[in-house]
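As structure tokens, the structure follows; a few thoughts come after it.
Apart from one protein chain that is not included, each protein chain of the complex appears where it belongs.
When the chains are written out, they are named A and B in that same order, and each has its own residue count from 1.
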Amino acid sequence: MKIWEIAKFLSSEVAGDGESEITGISDLHTAKKGDLAFFERSELPSTAASCVIVGADFSGSLPCPVIKVKDPKLAFARISRVLFPSKLRPPTVHPTATIARDARIGKEVYIDSFVCIGEGSDIGDGCQLRTGVKVGDKIKVGTNCVFHPNVVVEDGCTIGDGVILHSGVVIGADGFGYVRDEENAEYHKFPQIGTVVIENNVEIGANTCIDRGALGETRIGEGTKIDNLVQIAHNVQIGKRVIIAAQTGISGSTVIEDDCVIGGQVGMGDHARVKSGAVIGSQAGVLPGKIVRPGVWWGTPVQPLEEFKKQNAMVKGLSRLRDEVRSLREQLDIIKRRTN
Amino acid sequence: MKIWEIAKFLSSEVAGDGESEITGISDLHTAKKGDLAFFERSELPSTAASCVIVGADFSGSLPCPVIKVKDPKLAFARISRVLFPSKLRPPTVHPTATIARDARIGKEVYIDSFVCIGEGSDIGDGCQLRTGVKVGDKIKVGTNCVFHPNVVVEDGCTIGDGVILHSGVVIGADGFGYVRDEENAEYHKFPQIGTVVIENNVEIGANTCIDRGALGETRIGEGTKIDNLVQIAHNVQIGKRVIIAAQTGISGSTVIEDDCVIGGQVGMGDHARVKSGAVIGSQAGVLPGKIVRPGVWWGTPVQPLEEFKKQNAMVKGLSRLRDEVRSLREQLDIIKRRTN
Partner (left out) sequence: MKIWEIAKFLSSEVAGDGESEITGISDLHTAKKGDLAFFERSELPSTAASCVIVGADFSGSLPCPVIKVKDPKLAFARISRVLFPSKLRPPTVHPTATIARDARIGKEVYIDSFVCIGEGSDIGDGCQLRTGVKVGDKIKVGTNCVFHPNVVVEDGCTIGDGVILHSGVVIGADGFGYVRDEENAEYHKFPQIGTVVIENNVEIGANTCIDRGALGETRIGEGTKIDNLVQIAHNVQIGKRVIIAAQTGISGSTVIEDDCVIGGQVGMGDHARVKSGAVIGSQAGVLPGKIVRPGVWWGTPVQPLEEFKKQNAMVKGLSRLRDEVRSLREQLDIIKRRTN
């Protein structure tokens, strides 16, 4: 793609020579000839890139053509998907795959070795099921999904269009629910016969687990992105365009509304509700039943970030406070002796 | 199953018409005609269920027959297992499975595609090994176990009867032990040649890892239930009927005695001991070598819940304490001026 073509795709223009061919993408520091890069920060390093996407208000000078856009990082992400689209493997069904006789396979589907598809399942057009993927019975998969190697989807789950599941993801394992029989001192499994619904354009990171509903469903809303090693328990409802970083765990029946951002290693108790637009910092803990309002939150139990910071500063100042109290005691003792 | 049959199974009786057929189970709110539900809480919502299991002291009125029992949720769990038993796949050995010549396969066993069973292993009657399960060499698996897709059991481990392993579980990976050679600045692997014993009726959640003992064994006691993404290190001993929620990690040689309840994202140092009946709240941290007595614990390092709450309240009240100290200082200054 020539530089002017990239500018055109981004509804912008080139400042400089637009005729060079772009053959790679890179960050500014490591870019080499032929690379496209982008620039956001205030400090301007030198670069060997052949073209840099810059902000509309950019007034510096660069040793290569620039393309001005409103949001350089977004523009870079968008054009990168055009320059380097995800590898699409050609439609085929590998002879080692075991596919139930009544499963329906759409058009232009890639099914690699050791894939297993169960009875009554339906794989939409353009899906890519890579080696070792296991799809159970009665599963509906939409169009253009990519399941990376060794993904497992358990019986009865529903996956939307354009969903990406990374390696080792487990969708629809039983939720963790037991009732203790005090008389016999043993746990009985509470029924875990619900399902999981993953809406369109969700992406789920490697080895993340999303349990099926106990009786109802667990739902991941459209456009939501979940990182690696995350735990989503039974009957959790996650809204649209939610971001959840790695190793976070969300307990049963908790609701996360649209457009929330959840950091890594956050823990949420059951039946909590995170209101639309809330941002929760890494390692925070949300108590069961807690309602988290919009704003930025941190700590265990979570509190507004500003309160958390103040409290942290107070704790750090504790030795000074103790010294102050000691000094008061000494002065008081002097006064007491004097006034006696 | 008719309502009166359910009542009979629960050693109870129907208040109302017992002749309707129950065709589903549900929670009270989403129940529809034909559904069985249960009721525990004080607030009584309307329901469309065909039958509701209620507590023995229930005195309200419902628009459907009720069955009175001592523990409605337990009764609901028990009858649900009868109404909707886990899917048992018919006995078969899929032609793609690779089974060592000297492996022993019991009666009525289901072995799906791409299963691998190693030399000298023994799979008990009634087991269900789903697609992609890998069982190593010299492994003893009891009767009626269910291994979900892509479970891995490494060489030499022992699995009891009625054990459920969810997808991606790894039993018997090497423990994490190294000895640093300071002279050459390199780590030597400490031998990890022990084993794992999983006792009867244990259930283990998706992508959970249970490492083999270094020299001895790692043991999970009868009836213990472990959630997803939990880490159990080498030589850990977990008692009977222990509950461990998701993403908790337990370091080497730690002992958890019978009937403990461990929340999610708890971390335990090595060589700790949690005494029978202790309850540890989510995200708590147990220091190495710590002995945790019966009772409820929280925080890092763990302390009794009541102390933790008091301490938390003290920390939240710090700014008031500081203001108090400031006010004392001002008054003291006034007095000093006056008494000089």
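By our rule, a residue touches a chain if its C-beta (ideal position, glycine included) is under 8 Å from a C-beta of that chain, and two chains touch if they have at least 3 such contacts.
What you see is a predicted model, and the numbers here were worked out from it, not measured in a lab.
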Query = Just one of B:58, B:114 or B:147 touches the chain that is missing; which is it?
reply = B:114
Request  = Return the single residue from B:20, B:200, B:231 or B:276 that touches the missing chain.
outcome  = B:231
Inquiry  = Tell me which stretches of subunit B touch the chain missing from the display.
reply    = 96, 98, 114, 116, 132, 134, 136, 150, 152, 154-155, 168, 170, 173-174, 176, 178-181, 185-191, 193, 207, 209, 211, 215-216, 229, 231, 233, 247, 249, 251, 265, 267, 269, 285, 300-301, 310-311, 314-315, 317-318, 321, 324-325, 328, 331-332, 335, 338-339
Message = Tell me which stretches of subunit A touch the chain missing from the display.
response = 25-27, 30, 71, 73-74, 76-78, 80-81, 84, 87, 94, 96, 112-114, 130-132, 148-150, 164, 166-168, 201, 203, 205-207, 223, 225, 227-229, 241, 243, 245-247, 259, 264-265, 282-283, 312, 315-316, 318-319, 321-322, 325, 328-329, 332, 335-336, 339
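Here is the rule we go by: only the chains that are shown with their structure count from here on.
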Query = Where the CA atoms of subunit A average out and where those of subunit B average out, how many Å apart are those spots?
reply = 25
